[in-house]
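A single protein chain has been omitted from the complex, and every remaining protein chain is retained in its original position.
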Amino acid sequence: MSLLRAHGLTAGYGPVTVLNGIDLEVNEGEIVVILGANGAGKTTTMRAVSGTIPRSGAVEFDGHDISRTSPDAIVRHGVAQVPQGRGTFPELSVEDNLRAGAITRRDGAGAVAADLQRWFEQFPRLAERRSQRAGSLSGGEQQMLAIARALMSRPKLLLCDEPSLGLAPLITKELFEVIERLNREEGLSVLLVEQNANLAMHMASRVYLLETGRIVASGSAAELSADDTIRKAYLGF
Amino acid sequence: MSVPFTLRSGGPGSWALRLAAGAVLVYLMFWIPTQASNGVIDTCITALTLMAAAMALNLLLGYTGQISIGHSAFFGIGAYTTGILVSKYGWSPFQTLAVAFVVAFVVGALVSLPALRIKGVYLALVTLSLGLVFPQLIKAPKMEWLTGGARGLDKTGFKFTKKNPTYEIFGWNPWGNLRGENVKPFLYWIAMIIVIIVYVVCRGVVKSRAGRSLIAIRDNETAAAVMGVNLAVTKGLAFGLSAALCSLPGCLSAIRTGNVTPDSTNLTVLGAITFLIVMVVGGAGSLWGPIIGSALYVFVTDRTGDWSDKEAIPAVLRPFFGWSHTPPGSGIFAVVLIALMFVAPFGIVGMWHRVIGRFVKVVPRPAGTGTIDAPATAPAEA
Partner (left out) sequence: MELFLQRLADGLSQGSVYALMALGLVIIYRGTGHLNFAQGEMALFCTYVVYQCGEWGIPIGLALPIGMIVGFALGAVTEVALIRPVAKKSPFAVFIVTLGLFQFLNWLDGAIWRDQPLPNSGVGSVQQQFPSLFPSKDTDFITIFGADIKLQSVGVFVLVLALTGVLFLLFNKTKLGLAMNAVASNAESAKLVGIRTNMVLMVSWGIATAIGALGGVVFAGINHNVNLTLMFTVFIYGSAAATLGGFDSPGGAVLGGLIIGVIENMAAGYADEWVGQQLKVGVAFVVIVVVLLVKPSGLFGTAKVERV
């Protein structure tokens, strides 16, 4: 069953239109990867889905029409976003950042505390710095924090914009393992933007190829990498 | 977008319009002191005072984007310079104008020193506190020998005696009877001259090379610095000049009423706020904005001045204002000000340009000789 479905999604910045009516679908339990060159509109797609920029077209999430819903309400529907460039709260402590991530939850302080514990165990570097200001973390640490913060809301769908940016290869691998495990064990659906095609294709259920605001190809990871022209032009391996 | 008419700036059409408008203004200028009642002349002097102050402030805020809510202090410096020199040292009021100009310029330039590092609303905060301190400084015990403390000074105006001449031009006397019977037209002319001086200076500055650097500073400081504008000097001069010009209507107020007190409205923060408000309502960053705003303000406050008495309110408006214990002028203006921020941030002049733009296309002069009347961007950054 499809969790997120966008149809004819058009969005841009002021007078500039970046996305020209794209169709996109994420089914429950899928990890969907968006690939594309720099400036293709991947981040814009994420923003259009999360409602942080004006958009038109149909966007449906979990049976609700969210095309006119404000970003904060979309989060409450169960969509969490890890924005490109992290967007943590620099003046707040690491722990408060995580608590802010859980601010929409209604399942009680105990459950939130348990999740906090869980992510601190997952990311021990964050645990060591739990009362430090987020602004004083290293870039990679902030990236971990941003992901953990998004997960604190217990989303149904995680929008992840280049989570590997600035992370050491080992950490990236670990991170993707975490995402895969959440997907496998808890049915978390993921819409992932990733430059590292090789790595991303590995875990993708399906892939969209974006070029200057249009989807030029889509299909399973196997299908796309089987297509020679696509592989040479876009995937670079 | 096509518009019905085209007007070439500097062309014959535009000159004809300017001449017509100028003729109306000159006619009014002479009609008021010679034909109008003393009450009307008095109201006009009030308006002229406010115009000069608002124009002076506009030079600073409208053109350099520095916010001041303390120009009442410079107004006060003018009033007290005249007051002290006339009442304590027997100067002629006219001579004091020059002294006030210099004193206010120096003080203004001094205030501009911190303003080099403090910007936007923080500068507003600094100037606001300056405006609050000024009347208190006047009242301070240590200053009393000079300023007369809270009681203020009197006999600060002209001494009219039987010996004063009465000037007539072909049996026509626009200056008033200077033998002390009717001096309103005389005061009117002083006010008018001050307004003209302030206008000419502002216009000269704005249309000069220096003025273009002011506007460059307002729009983008870094870019201005790159273009070779000396920020510190330009800002300091602008602040000093604005303060100096604002002191002139202060002198006028001392001459006009013959006394100076630290608590009269224009010397307090409420006065400074009024300068700011009429300027923004008229149109910040345009030469005529403050003039129109002031005229409108004085018109409204004058017309509604006695509305604290229910009977004085026109019957149609009585249900709206009948409950008020004070005249509604400043309240109405505050509402207009807020409403303008929603629809026309550049005030009445900005609105006028927009409306006119629908009907008449004004073709600017070739680059380099062009004039800048309507600012293209917000006048200030906070």
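In order of appearance the chains are A and B, and numbering begins at 1 in each one.
Just so it is clear, a residue touches a chain if its C-beta (ideal position, glycine included) is under 8 Å from a C-beta of that chain, and two chains touch if they have at least 3 such contacts.
Here the structure is a predicted model, which means the values were calculated and not measured.
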Out of B:Met29, B:Ile193, B:Ala334 or B:Val362, the sole contact with the unshown chain comes from B:Ala334
Option touching the unshown chain, where B:Ile77, B:Val107, B:Ile277 or B:Ile348 are the choices
B:Ile277
Taking the full complex into account, find the residue in A:Lys42, A:Arg55, A:Arg129 or A:Arg149 that is in contact with the omitted chain.
A:Arg149
I'm checking contacts with the chain that's been left out. Which of B:Leu130, B:Ile194 or B:Ile292 qualifies?
B:Leu130
Given the full complex, what residues of chain B touch the hidden partner chain?
65, 67, 69, 114, 117-122, 124-126, 128-130, 132-133, 136-137, 139-142, 269-270, 273, 276-277, 280, 323-326, 328, 330-331, 333-335, 337-338, 341-342, 345, 378-382
Across the whole complex, list the residues on chain A that are touched by the chain not included here.
50, 52, 70-73, 75-76, 80-81, 83, 87-92, 96, 99-101, 103-104, 149-150, 153
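Quick note on the criterion: only the chains that are shown with their structure count from here on.
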On a C-alpha centroid basis, what's the spacing between chain A and chain B, in Å?
57
